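Rather than the whole complex, this shows some of its chains in their spots.
For clarity, chains are labelled A, B and C in written order, and residue numbers in each chain start from 1.
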Amino acid sequence: MIIMMNTPTTGQVNRVMDKLRQLGLDGHSITTADKTIITASGDLSACNPDLYERMPGVDKVVIVAKPYKLASREFQQHNTIVTVGTASFGGENIPVIAGPCAIESYKQLQQAAASAKEAGAAMLRGGAYKPRSSPYSFQGLEKDGLEIIRTVGQEVGLPVVSEVTDPRKVELIAEYVDMLQIGTRNMQNFVLLKEVALAKKPVLLKRGLAATIEEWLMAAEYIMSGGNDQIVLCERGIRTYETYTRNTLDLSAVPVIKHISHLPVIVDPSHGTGSWRWVSPMAKAAVAAGADGLLIEMHPCPEEALSDGPQSLTPGNFAQLMEELDKLTAALGRTVNKKKNK
Amino acid sequence: MIIMMNTPTTGQVNRVMDKLRQLGLDGHSITTADKTIITASGDLSACNPDLYERMPGVDKVVIVAKPYKLASREFQQHNTIVTVGTASFGGENIPVIAGPCAIESYKQLQQAAASAKEAGAAMLRGGAYKPRSSPYSFQGLEKDGLEIIRTVGQEVGLPVVSEVTDPRKVELIAEYVDMLQIGTRNMQNFVLLKEVALAKKPVLLKRGLAATIEEWLMAAEYIMSGGNDQIVLCERGIRTYETYTRNTLDLSAVPVIKHISHLPVIVDPSHGTGSWRWVSPMAKAAVAAGADGLLIEMHPCPEEALSDGPQSLTPGNFAQLMEELDKLTAALGRTVNKKKNK
Amino acid sequence: MIIMMNTPTTGQVNRVMDKLRQLGLDGHSITTADKTIITASGDLSACNPDLYERMPGVDKVVIVAKPYKLASREFQQHNTIVTVGTASFGGENIPVIAGPCAIESYKQLQQAAASAKEAGAAMLRGGAYKPRSSPYSFQGLEKDGLEIIRTVGQEVGLPVVSEVTDPRKVELIAEYVDMLQIGTRNMQNFVLLKEVALAKKPVLLKRGLAATIEEWLMAAEYIMSGGNDQIVLCERGIRTYETYTRNTLDLSAVPVIKHISHLPVIVDPSHGTGSWRWVSPMAKAAVAAGADGLLIEMHPCPEEALSDGPQSLTPGNFAQLMEELDKLTAALGRTVNKKKNK
């Protein structure tokens, strides 16, 4: 923490230094011309700029240490590998999670899963509890949906992930799925994050719609400091002024996260762009940027989908994307799961 | 809903018309030059653009009806008045809610409340359960905080409002406070909104950090469609590229909300700007723009505050602001609560 | 400038200190735990973070001094008063500039000007050279427009302002108008700013559509450092994700500018919101926030306007707004120009 003071009196400087000392922090000051700059070091959690910004003589307080610790590359130099059944995130292989936005029926999910598996997907996704902007939209099959996804996952042989939205349902959902998803609207639902931290399941943590990279890592820190370090981050587009695409997929976040954190990061180009037309090019771009996985919406019949049809790939589109990713990852020295008979 | 088709075949147009009919919607089509435009009317909830955007020949689908109903001015022409004890939002009077960000102790809240009351505040605020970006920051006094705010509210004679973050705690908190606050991070926590809809208490619904006005009204619609129509909306700044202020206070939302909805709307210039320095001018601006109330952070000793000190007014600043608001509201034909002995 | 180094070697620290010395800057270093922090002071223009960010061992470089000087409140403590004919910006009085977006004919401008004058406007506006997003839109009457606005201004007795977009036309336009307007799209057209700096006319400098407050003041600094310090800043809405209003009017910029700069700042709620419906409430809010003037689009017949009709007030709307502003400014201890016969 750096505290900048403009033409302070000696008394004002002493008062700041005293406060630092009270809180167990080391303070050092330099005075040059009319400015005094105080640097404070020590216990991170005691560095609260709020406590100094209102003190007389203080002009500005800058935090230089990162507010997250467990999620940082400094804390752990090597990559975390998150393993979900037969899929591993953070290594050379790039698992692709595929499936519909919402679970609509056994038949729908079974068709999606079979196509996904055939094309080389590593995991199956599908929502049973859907957070919808409108109270009048389809809210998901709830517990019936969980039964379906567990059954289908076992039948086709793919680990499954589904979203959790209610702290009271975490335990239940964790019984049915292999990985818990925190959706974009719940990234800062700290009550839910604390509950998920207690579950013994890996977590897929989507970036909030307007979250900074730092806030996103702080959300991971909530889960990690609560005892669960099996976290996969997922970039899914941020809100900007541009409306041509539903969101703006922030692919730069991929190399940034890889640099400052040891956690794996995957990309969801379906929500990130909002239209199937841009999903394939952006999936390839994500992989070229260094993503550790992909989350792709795929529906056996997108124009009948109860949710997010416009952004879903058909099974045919998906299979073609997997072929292209196969060549692309080879050129990058990585691999993507591919159909068995290859 | 308007469905635009570019050089469609007759079969493609018929397919769209059939689908509309299946879902009980009325469809009318016009063909001009190479474009066919189909307008559909009927039950709002059946108008799902997702179902048409992927159909062959369809270029674009535009929803023209508002997605919210109960919250709209069309549904109810007259202003909703929300009454919380002695305070009323939505009428000629402009209640000011004041108090610290977090309840820290009986003494702190009591001092804040006494100053607030003395200066003319209509309600007391204070957080017992705090959603904090960092797991290492002060998380609130929880149930002890609720005991304190109820006691202090009764002692000074002000109705109280406090934030609810956990669906499992709604019932408990509702026993202690007169109004439940949904914070900015929970505006789209639909699980929490549904729970709050069941509580028999007025709700203060803050706008999400990057929520559109429409999404904000849809959050109100969740609560209203669940059975609770005592909602006060609160503009508290949105996230933009400008970093000089912590958020960008979107005061235009005030006249917009008054025009399209019957719900009262108040403004929180403290979170909206992030610095005490801009609170008074923006509070006055909010009132001039037509706000139905204000939410002002005030702390007996901001530089000792455990949360949000930089944006809190001192009791002295607050009393002066109330004096200024008194003159301003008179010029606007409205009133602000003022000390009794006036 | 503060240079932060993470576990640097002595050689790395020396290299940074040497570079500072070479450029005539004073460097002081503190080492605490594993961090070294170097503070540099001296000539502002030599403080280029680019030169240090790539040096080995350097983690981050923070500029603490403001990049603008002449425009800062430190440089000049008292408010600058900009006088344009009978209007003065920056004092107790709040001049209102009114008129159509584009000059369409003598008759149109004459009617607008007469109504504006009658209602109490202090200046007349009207565009002769229009920057339009589309090459197919009306581009303005050009020199004929200048003739019209000069004539009409003299006839009704109002100083006039018009936009300049081409460095080759600055001299010409300056002959016809009392104040030169730099539009939002040209705020960082440095070639134009330098030309305007040479003109002996006051400048109305609109904020760029996505400009930070700092960039806006740097644009003023360009004009001031070029020799022209008669600048009135104009907030006109910034681009955000919210689309309900055309732009998001950033009224917080008003108290911020008043605090950090001595230049007057006015507000344009017409472009700021994009609809006549929000113009009056936001004009009042701007004044309550401390604005030094207003810029209001008004057209004798908005539905026939060749540009920006939807956001223009009718003469009747405008006259009513002026009545309301009269009461409001009285409550704030300021004044707005009012019809003479009052």
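As a convention for this text, a residue touches a chain if its C-beta (ideal position, glycine included) is under 8 Å from a C-beta of that chain, and two chains touch if they have at least 3 such contacts.
These numbers were taken from a predicted model, which means no experiment stands behind them.
Peer 1: Of the identical chains, 3 are shown; go ahead and state how many the full complex includes.
Peer 2: Shown in place are 3; the entire complex has 4 copies.
Going forward, only the chains that are shown with their structure count from here on.
Peer 1: Write the angle of the rotation needed to overlay chain A on chain C, where the fit uses Cα atoms and the result is rounded to the nearest 5°.
Peer 2: 180
Peer 1: Quick check: how many Å separate the C-alpha centres of chain B and chain C?
Peer 2: Computed value for the inter-centroid distance: 31 Å.
Peer 1: Express in whole angstrom the distance between the two chain centres, defined as the mean CA positions of chain A and chain C.
Peer 2: Centres of chain A and chain C (C-alpha means) sit 40 Å apart.
Peer 1: With chain centres defined as C-alpha means, what is the inter-centre distance between chain A and chain B in Å?
Peer 2: 27
Peer 1: At least two other chains touched by the same residue of chain A: list those residues.
Peer 2: Residues 210, 239.
Peer 1: Using the touch definition up top, name the residues of chain C that touch chain A in the complex.
Peer 2: So the residues of chain C touching chain A come out as 2, 4, 26, 28, 30, 32-33, 35, 37, 39, 41, 60, 62, 64, 210, 239-241, 243.
Peer 1: Help me check something: in the complex, which residues belonging to chain B touch chain C?
Peer 2: Touch residues, chain B against chain C: 210, 212-214, 238, 240-245, 248-256, 259, 272-273, 277-278, 281-282, 284-290, 327-328, 330-332.
Peer 1: Within the complex, which stretch of chain A touches chain B?
Peer 2: 44-45, 48-55, 67, 131-137, 165-168, 185-186, 188-191, 209-210, 215, 218, 221-222, 225-226, 239, 276, 302-305, 307-310
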